[in-house]
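Of the protein chains in this complex, all but one are displayed in their positions.
Here is chain A:
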Amino acid sequence: MTAEPILRARGIVKTYGAVVALDGVDLDLNAGEILAVIGDNGAGKSTLIKCLTGAEIPDVGNLEVAGSEVHFRRPQDAHAAGIETVYQTLSLAPDLDIASNMFLGREIRRRGPLGGVLRMLDHKRMRQLAAENVSKLGIRTLQDITQVVETLSGGQRQAVAIARAVAFGSRIVVLDEPTAALGVRETAQVLDVVTGLREAGLGVILISHNMPNVFQVADRIHIQRLGRRIATISPESHTPAEAVAIMTGATSAPAHVGALSKEDRP
């Protein structure tokens, strides 16, 4: 791969008072690749992707999207750069229905003066598009697009959040433990969708504690430990057991693999 990484982070530091959540983390993501991020609870995985997607502003460090430096100050900035995220907390408004959540912050207005002058929303169109996006995920139990999110199960909520990210992500999709609440069948479907994003040339960051899933779909695996990236491995170079050993500090970390960028090469 000679192209620039689609996302490149260098030296990301994030502290919360005395807590150091990220201690100088680097990350590279190529277009058309799935990068898994694994690590123990509290290793800084969620904080890392928040810093990459505008949800948190890193204390130090820089970020490049497709070769140009960016400074995301809020999630909208990342959205504008084509980056969509399923946060671990899902970020859905419980009192709004599925369709409203799907288009929250980027509602579609009616055409003509009703939309232009009166700023009226096109509820019908948003519902229709939301239904299409949800059905693409193949979650059978999600049928009524006007159902209030509060009344959905954890897995159904996750499906809505994933459908939203997939619908709007044009460059990068970031998923923080997207399948944690999903059944076996639904998980397989989401992994299908994720590999579909890779085929479409998007970059995908997937955080998961599920090693079989990670080894099934990931091209490379970023291992996060105590706020640092201690290794980047690939499913070919290591076994799941070795990955867990590195993650927990039982074995020492190998060098980073993957043709990331020129200066990382030997």
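Just so we're on the same page, a residue touches a chain if its C-beta (ideal position, glycine included) is under 8 Å from a C-beta of that chain, and two chains touch if they have at least 3 such contacts; residues count from 1.
Everything below uses one rule, namely that contacts and distances are computed from a predicted model.
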Missing subunit (named according to UniProt) among the choices "Pyruvate dehydrogenase E1 component beta subunit", "Transcriptional regulator", "Ferredoxin" or "Fructose transport system permease protein": "Fructose transport system permease protein"
Full-complex contact with the absent chain, from A:A93, A:A200 or A:A250: A:A93
Options A:V13, A:A66 or A:M120, residue touching the unrepresented chain: A:M120
Contact set of chain A toward the excluded chain (per top definition): 55, 74-76, 79, 85, 87, 89-96, 100-101, 104-107, 109, 118-121, 148, 150-151
